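Here it is, the structure, as structure tokens.
The complex is shown incomplete by one protein chain, all other protein chains being positioned as in the whole.
And then chain A:
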């Protein structure tokens, strides 16, 4: 489903080209739970942004469902972000002026869904993450774990193929982190592909596949049990 063909990303820093990703090859299959691991500055966030169509590679092709999305125009990319991906961030990234319900409904507004449908799906998604009784809470009235649950509800509401989570437990305590990871596990069990960036080892035990990134290169990937390089 996802195939990165020698993806490179350069940043221009004060006239100096900095290679953040250097000819990355990567394949993620439908229904996989993949974690991308690596120290900070390894390029894993950039990899994540390119996977989520938030950023474009400097060179190389990004194949998504047999289409080269790296050559898509802005508008098509927005559409891909809206329908194919659900994003979960370390800092939750909820809009503070909107209630949990409104935050969850936002991607459906951009998808152009009618109001009734939005409302039905938003409530269903909030129920699924266990926040049925917090529908009309504002983000500042919720705990960190609850905020992340709202963010997860928001990420699944357009029924995307893939959920991209960037350090989703990075701001949470261990117990809450486990609950959040269980939620991802559940979504994975329902067939959603999950790609999760982390630097915490214990999280990798949830994954089918581990991808190690260091200095802009994929140094190895590992399927449950077996190691390949």
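One rule holds in what follows: a residue touches a chain if its C-beta (ideal position, glycine included) is under 8 Å from a C-beta of that chain, and two chains touch if they have at least 3 such contacts; residues count from 1.
Rule of thumb we're sticking to: contacts and distances are computed from a predicted model.
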### Query
UniProt names the one chain left off this complex as which of "4'-phosphopantetheinyl transferase superfamily protein", "Sulfate ABC transporter ATP-binding protein", "Putative ABC transport system permease protein" or "tRNA 2-thiouridine synthesizing protein C"?
"Putative ABC transport system permease protein"
## Note on the structure
Of A:62, A:87 or A:212, the residue that touches the missing chain is A:87
### Query
Out of A:38, A:52, A:168 or A:216, which is the one that touches the chain we can't see?
A:52
### Task
Using the touch definition up top, pick the residue from A:79, A:119 or A:176 that touches the left-out chain.
A:79
### Message
Given that one chain is not shown, which residue among A:109, A:132, A:186 or A:201 touches it?
### Response
A:109
### Query
For chain A, which residues reach the chain that was dropped from this view?
11, 45, 49, 52, 54-55, 74-75, 78-79, 81-83, 87, 89, 91, 93-95, 97, 106-107, 109-112, 154, 158
